[in-house]
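First comes the structure, then the notes that go with it.
Left out: one protein chain. Kept in place: all the others.
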Amino acid sequence: MTDTEARPTYKYVGTRPIRHDGLDKVTGKARFAADLNMTGQLRAAITRSPHAHARIVSIDTSAAEAMPGVKAVVTGADFPEIDIADAIHDEAVNNIARDEVLYNGHAVAAVAATTLAQARAAAAAVKVEYEELPAILSIDEAIADGAPLANPTTRTLFTGDTEPSNFASIGQFERGDVEAGFAAADVIVEREFTTVPVHQGYIEPHACVADCGQDGKASIWASSQGHFAVRSKTAAILGWSTDRIKVTPAEIGGGFGGKTTIYLEPIAVRLSQKAGRPVKLAMTREEVLRATGPAPASKISLKIGATNDGELTTLAGTMYYSNGSTKGFSALTGAMSVASYKFPNLELHAIGTVDNTPKSAAYRAPSAPQAAFAVETLVDEIAQQLGMDPIELRLRNAVVEGDPTAMGMPHPKIGFIETLEAIKSSDHYNSPVPEGAGRGFATGFWFNIGEQSSATVNLNEDGTATVITGSPDIGGSRASMALMAAEELGLDVHRITPIVADTESVGFTDITEGSRATFATGMAVVNACRELIEKMKERAAVIRGVDVDQVAWIGGAAVIEGPASEGNEPLTIADITAQAKMTGGPLTATASLNAAGAGPSFAAHLADVKVDEETGQVTILRYTTAQDAGTAIHPAYVEGQMQGGSAQGIGWALNEEYIFDASGEMENASFLDYRMPVASDLPMIETIIVEVPNPSHPYGVRGVGETGIVPPIPTLANAIAAATGVRMTDLPMSPPNVLKKINEK
Amino acid sequence: MAIVHLQADHRRFTGGEEVLEVDGATIGAVIAELERRFPGLGPRLTEGASVAIDGELLPRGSIYEKVGPTTDIHFIAPITGG
Amino acid sequence: MISRTHVHCTVNGDEVDFLADDATSLLDALRDELGLTGAKEGCATGDCGACSILVDGAVNCACLMFAAEAEGHEITTVEGIADGDHLHPLQQVFLEEAALQCGICTPGVLVSAKALLDHNPNPTEAEIRYALAGNLCRCTGYDKIIHAVQEAAVQLNGASK
Partner (left out) sequence: MRYAAPTTVDEARDLLTGNPGSRVFAGATDLIPQIRAGRPEPSVLVDLKRIDQLVSITESDGRWTVGAATPTSALTGNDAFTAAFPGLSEASGLIGSDQIQNRSSWGGNLCNASPAADSVPALVANDARAVIATGDGTRTVPVEEIVTGPGQTSLADGEFVVEFEVDAPPAATADAYLRMIPRTEMDIAVAGAAVRLTMDGDTCTAASVVLGAVAPTVIRVPEAEAALVGSTLDDDTLAAVAAAASAACDPIDDKRGTVEYRRQVAGVLAKRAATIAAERAGGAS
């Protein structure tokens, strides 16, 4: 670990305790949504579109309804019409099609039956008459002159335009004078890059159980990144008031952004309402791949100019991102993620497109990996042309506090330089490149976000504590909440039980996304603990019969200071809670906030690869990642985030891709042919945690989940270039694609 | 007077002006003043932008955030997470 | 019409009887008939290993077996690898080494790792990686899983000496 400045000494923060939910997860007891079973529960299945784009002429459910075991069938007609200007419109239509199916796999109807086999058979028996419409399957088709509309309800975002369009968003970012910048540049590199959709690849398919009672209220158990969002979105799609729905978070088997949107819950509720029984609805793996949101495809043309002494002066280009079948702002985010180097002159056009592939969804540092592929490849080429060390070139141009991001906003306190220095002094960087291998280097950036969180901390009678939040734990956040509470209260981390509560038992909390849980929810926990400490000081004052300003909180106990200190031993939390009844009742505190000041995180990755020049196969020999965590609350899970992000990025770089046939059907909708990295594909992933504390968080947390996926694509592309002399500009860098480039050499 | 920095997208409403001095005690008031001076800009800044003041990214919808006389305000494209 | 078969087998040391639809996978029978939800369905095509179980000590995907095939066999799921309240060393080390994040693949990984160490007490890193190649994990990048299996092997070997 690299400490970059003196920081407080913590007793709990920065340690590696066993996570509180760990035992259930190693013994098979942890309950994910698909593991839940209710009395009288039905199973459900969805009928999906076999066409990429078609008008629904009619749906005949009579045959399905007559089949054995069938208790309810729903179609789009069972859901309220939603105005296209409504924020929930696109997600509502994505949950179940209305007039048109917008991609192959789009849900059209759903069936609940006594058994899953019955439900599936009946779902297959729903008769849908389609009138096929022209399907748009790529960015190029979407932007072609005279292209048919992929989705008649899309409007170009944030422009006020009212006409339907295949342009989801159009944005522009500028500073300085790009023409003059290139005119003065000594070196200019320019390339076009393409990427294809990739999936988050969580191992748990989406699942939920819904139980709608006769009182018109529904309980939902769901695996999601945000159960409050499940509640509000489900209510909006059903046209219900929020208080009719209670959502209990089940354990979540991976999300990575893919479980920030909903697909099943409104359907399950409506089926349960119609059948009068609980309904379990779970996707198959094929459904997950065909019908949930991948990361956008992209096409990026970029040009970078530099001076002979290594100043990156000018960047210009156009970035297209496909949003799949609905509008979105992925292109704007992609352009904004160009934020690592000073570039006095910059001009970026960001254009989002709409097509007839599944509606794209967030995926870990959304839109940034595609942009980093382009920027970091070209920066590597400039280093190569100038004969400069790639880290030195980046150090020369790296942003520091106050430097502008692509959108102009100045960076807050950041640790990019420190991250670069950390990897420069790593053992890996200072070891020779293995014989026959190539070494690649690249960096990544992600903003991180704050948003709304709530936490309640209850002290129990015996001095133990319960920390209740509304942030689903997708990667160890319960442990980080407990660690921060332990540090605040001075209470052993295992005397604290962290709970993720349902929507009726804790205050509103936004989705666990954007690396915000430990940052924002953590702040709410800290604030609640601090309020509790004030209360405990008051109770201690009552017990000792002193004025509260004579009580200090030191080392997990109320210490009486000043003249009254003599003979008054400190009161521990257990001492105080034992007398809570006599001093005013239970000790509890709640804090809610809308967090500002999320701290951006930078990462730098280094890889040694070998390329089989006769087959195009890339083997990663060694991989190292350095990343600024701000402060690592639970370093083992920070490392885990860095390693997991790296592995996902490696998969994206090398072999993952959606393959559509000419009609828009996904041909590889299985884990056999959607090739995520398996254990034998990867080396150990060495981690260097850099800690440049975020001044906007009480413990300096930045959030570490997102950034790790940004550098791997260019890191491997640069390593392949070093090994073979071939610059890869199209993903995936799979054996056939690499061999093709080598053959062209 | 807050100092507002506009992205290229938003500059079409201001005749290309990038940095503006704008009256207003809160972010919401600044947006209202910008709408008054440049009709059509206001909605672009409320629905389609995140706000940073003095380099700190604010949560979405922070229209009541106080603005000081030398506050630097950046309206940027929305950010979501994964 | 699907007929049903009466199945008698041992699951986690207990003799059990159940009726299985002849088209039902052992995974569905374990989860829906026997209430053992430790084995997970990640793909139902044998490509992710989240449903890994032991059949007479050999690792299998429960999704790729008919329930009726379990007749007479000894089945072990993640619920059965601890010795009462005493966790299997793999379970304990996975906790200590933070070798899990979301936990959905963990039951299958533990079962596969146990099968490996039962047959090969001193695996190399490459052997561990290939033995676990049938168990997809999307959270960890495998690093901490591999380290944990290495550490568990050391502990098991120490205990057996």
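Brief remarks on what is shown
So that you can tell them apart, the chains are marked A, B and C in the order they are listed, and the count of residues begins at 1 in each.
In this text, a residue touches a chain if its C-beta (ideal position, glycine included) is under 8 Å from a C-beta of that chain, and two chains touch if they have at least 3 such contacts.
What you see is a predicted model; the values in this text were computed from it and never measured.
Shown chains touched by the undisplayed chain in the intact complex: A, C.
Remark: the omitted chain is touched by one listed residue; of C:Val59, C:Cys137 or C:Ala152 this is C:Val59. From the set A:Glu100, A:Asp681 or A:Glu706, the residue in touch with the chain omitted from the display is A:Asp681, counting the whole complex. Think of the hidden chain as still there; on chain A it touches residues 120, 124, 286, 614-617, 654-655, 659, 667-668, 671-673, 675, 677-678, 680-681, 734-736, 739-740, 743. Residue-level contact of chain C with the missing chain is found at 2-3, 5, 22-23, 25, 44-47, 49, 52, 55, 58-61, 63-66, 68-69, 71, 112, 115-116, 130-131, 133-135.
The definition used in the following text is that only the chains that are shown with their structure count from here on.
Judged by the touch criterion defined above, the protein chains link up one after another in an open path, with no loop closing it. Centre-to-centre spacing of chain B and chain C amounts to 55 Å, using the average Cα coordinate of each chain.
Among the residues of chain A, those in touch with two or more other chains are 200, 256.
On the chain C side of its complex with chain A, the touching residues are 2, 21, 23, 28, 31-32, 35-45, 47-48, 50, 77-79, 82, 87, 91, 94-98, 100-107, 110, 125-126, 128-130, 132-147. If you check the complex, the residues on chain A that touch chain B are 157-160, 170-174, 200, 256-257, 260, 329, 332-333, 335-336, 350, 362-366, 401-402, 405, 407-412, 447-452, 511, 513-516, 594-598, 696, 705-706, 709. On chain A, the positions that touch chain C within their shared complex are 16, 18-19, 21-32, 34-35, 37, 116-117, 200-205, 251-256, 282, 284-285, 474-476, 634, 636-637, 639-640, 643-648, 670-672, 676-680, 682, 684-685.
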